[in-house]
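Before anything else, here's the structure in question.
A protein chain is absent from this complex, but the other protein chains hold their places.
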Amino acid sequence: MIRARCEVLSARKAGLFLSVTLVAPEIAEQARPGQFIQVAAPEGRQAFLRRPFFVHQTSRRGGWAGTLEFVVDPENTSEDWLAELRAHQFLDVIGPLGKPFALPRKPVSCLLVCEDHGSAPLYFLAEELSGNGHRVDMVIGGASQDRVFKPIEAKRLARTIAVVTADGSAGEKGHTVDVLPAVTEKCGTQVVYAAGPRRLLQEVAEFCRSRSIPAQVAVEERMACGLGLCWTCVVPVARRDGRGYDHIRACVDGPALNAGRILWDRWGARGTETMATPPEGFPALTGWPG
Amino acid sequence: MIRARCEVLSARKAGLFLSVTLVAPEIAEQARPGQFIQVAAPEGRQAFLRRPFFVHQTSRRGGWAGTLEFVVDPENTSEDWLAELRAHQFLDVIGPLGKPFALPRKPVSCLLVCEDHGSAPLYFLAEELSGNGHRVDMVIGGASQDRVFKPIEAKRLARTIAVVTADGSAGEKGHTVDVLPAVTEKCGTQVVYAAGPRRLLQEVAEFCRSRSIPAQVAVEERMACGLGLCWTCVVPVARRDGRGYDHIRACVDGPALNAGRILWDRWGARGTETMATPPEGFPALTGWPG
Amino acid sequence: MTAPARTGGDDGSAAPAVRPSASVDLAGVRLPTPVMVASGCFGPELGHLTDLRKLGGIVSRSITLGPERGVPTPRVAETPSGLLTGTGLQNDGLQAFVERELPAMVRTRVPVFVSVGGFSVEEYMQLAIGLEPMAEALAAIEVNACCPSRDRDGRWFSETPEGAAEVVGAVARLTHIPVFVKLSAAVADVAKVADAAVRAGALGVTITHSLPALSVDVGSWQARLASGTGGLSGPAIRPIALRAVREVALALPGTPILGVGGISTGSDAVEFLLAGAWAVQVGTALFTNPSAAVEVAQGIMRFLSDNGLGSVADVRGRLGAPPVPPPAAADAEEGA
Partner (left out) sequence: MTAPARTGGDDGSAAPAVRPSASVDLAGVRLPTPVMVASGCFGPELGHLTDLRKLGGIVSRSITLGPERGVPTPRVAETPSGLLTGTGLQNDGLQAFVERELPAMVRTRVPVFVSVGGFSVEEYMQLAIGLEPMAEALAAIEVNACCPSRDRDGRWFSETPEGAAEVVGAVARLTHIPVFVKLSAAVADVAKVADAAVRAGALGVTITHSLPALSVDVGSWQARLASGTGGLSGPAIRPIALRAVREVALALPGTPILGVGGISTGSDAVEFLLAGAWAVQVGTALFTNPSAAVEVAQGIMRFLSDNGLGSVADVRGRLGAPPVPPPAAADAEEGA
């Protein structure tokens, strides 16, 4: 966990997204897939909190050595300064933060499922997994073609990719999860990683539970600090002993969480006070291959 | 009084100052010397009030027709966006605001005394006065050479100019008012106009009172609205009948005020509650030549 | 939990057949739009930059019995997203107001509330009596209870239920003009104060006045305002004002509430309506955007039509109630 003043090396459009490359050697050195950075807002803004972004890529060697890339979804923010990031400006960045995805120790067939900016951490993960000799396949969803992040790059990283858009403007038309039965079958998927909107994560988790496939998801919850101080970013997860549940911090205990532990119906539900607590004996997948 | 979205045509350094030219035909058309504009801050800033600036120049004819110039003293603000104004950005501007300087109707010898950004309204005034056939002389003060605004332009506008700096880096070394006895003598000054820090205005007012020279000053007071709504920008002035005093609004009843009416010792004085009220029979100059 | 009211016919269709109505009925006091200009923030100068006839109403600055010169400057300081002001109730007194300020307000043809302030109950009574001849011209009196009481060691009347009741009662007993009371959110239990004021004769409640606050200039070791403490207004206080409105709305469901504090957009105003305000007032926002009040009203109307609602009353206090369901869903629900 390092705080650094980082120059923006480039800020380029990729579809509707903005892909931002920072000079951040120490953070890049440490960052693992699934971790995030906290980017400070410019001075004097009414909305003064840092904004969390997944690490999308790091370069430790070569011409880009010491750089780190993250991806901004300008449609997901009302803060102009994020959409207007430009080369040569400096950002106050803290990172890497949070728990990365756990990697399988023995070679397995991995399916990575993402939508929108969820591609950011998963492409980073794909690179790492392939590098470690795992089979990687990807399912990439989005509302429309320009909300599918860099499908070309995905092709390079994965054995197979499936693109799904709600409007059919790229790949198959439909819901991202619709293709999971066929894809997992075809690829002999042994573990699933997912990132994207909470709805997607829940659908993936439910699919994986029904097939008994272990899954990890990169959760997002509103964060005041991202550092573990404020306890605002909590996610309800079943206790390991199966008795009751805890509120754990997405920023420190996540973002990468075992999908089976998350109590999806309880997460962010209003009026949960009246729900039976604790929900005993939920069906969790505790094993993780490797 | 017009509100307009104005493009910045140029923003150029002039010494330490930033001279900003706006495309603002309707405001430029109406603006008179001594009036000001209110410039809106960018969205989402903690400091959300508009900032008042004197109109420095307007062009109603020629290549620059429809433009208006104002001058920012970047040392006088903690707001970055003001110091960083750039060509082609757009500003939300209201103007012209306030009461302009009253002009003499018959030809008289006018002395214009300013410091710092006080030059902005007075150069505009000088142009107007010379155009109307008045003799114009100027005294321009500042802490140092780079805080003397465009002395070359002043030379063009005035019969004589005297530059005074605190550190002697340009013109005479000393206080601005020090030169007034000699200059008014030499120029046969009949009326004085002043703009700049409150200290200068008060010194000029006292000098003029002692010589019975009518004087007008462009006052500045902290303004929440600049439009006449909030009554925060008040200046204590003697009632015209000489009995007691009123708090009048710098933004509507000023900025240009008869210097003799202002109760300088009461203006912004802490603990004035304990001063005798009202101060009867203060020595005011009620006449104005022409 | 009742579903939000719907317009557009009995078939449950969400699309309104007619444009939503902008007018608001505050227990008999009608406003043409739900957005008034807050006390201390109106001047006829506003007419140069916005169409005054589109206002929902105007509250005058607080008028005292005799003239008040107010405090010296500085009277304003900026704080993060807030405006700190202390003018010391500057005004020329009741008589001058009636002669010189009121006519311009009345000429706008929008409802005029006269805000009255005083330092003793006696003064409020005199003000009520003095305004009675103007009854025809006035929509209401807004009793500014956030004034320092001479008999309470300079503490505001609005700080206690008793204090608020005292000044409201003093005015309400002596006038035929509807009485609103302006309260401060800077108390532990604003609903209790509001309740006392209503029992004493207030038809409605305006919340909140600017909040007591202080800012210090560390360069000079002085308070930034000549008055020392000032009133904090603007976006910074919006969540505090909103919570106060909610508290009062829950406690006094039948009482018209005028929500005020940091409103600058239609969306801000809708927050207040959902929390239980019947209409809103806009103050500080006018200083940077002179057409804020008109734009806020337009924003509210857009919200109503987007949600297929017929009037502001359909939103009022419905915090937590789901938005109007799309027609299909609504039908399904009704079938169940």
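Residue numbering begins at 1 within each chain, and the chains themselves are lettered A, B and C in the order written.
Following the convention adopted for this analysis, a residue touches a chain if its C-beta (ideal position, glycine included) is under 8 Å from a C-beta of that chain, and two chains touch if they have at least 3 such contacts.
A quick note: this is a predicted structure, and the numbers were derived from the prediction, not measured.
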item	value
Residue among A:Ala14, A:Leu49 or A:Ala143 that touches the chain left out of view	A:Leu49
Of A:Ser10, A:Ser109 or A:Thr232, the one touching the omitted chain in the full complex	A:Thr232
Full-complex contact with the absent chain, from A:His56, A:Lys150 or A:Arg266	A:Arg266
Contact footprint on subunit C, counting only the chain that is left out	4, 79-82, 84, 155-156, 159-160, 186-189, 211-216, 218-223, 229, 232, 234-240, 242-243, 246, 262, 267, 270-271, 274-275, 303, 318-323
Absent-chain interface as seen on subunit A, which is shown	1, 3, 40-41, 46-50, 94, 221-236, 245-247, 252, 266-270, 272-273, 277
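Keep in mind that, in the parts below, only the chains that are shown with their structure count from here on.
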item	value
Farthest-lying chain, centroid of Cα atoms versus that of subunit C	A
Chain pair that, of all pairs, has the most C-beta pairs in contact	B-C
Distance from the mean Cα position of subunit C to that of subunit B, given in whole angstrom	37
CA centroid of subunit A to CA centroid of subunit B, Å	57
Residues within subunit C bordering two or more other chains	80-81, 235
Overlap residues in subunit A, where contacts from two or more other chains coincide	46
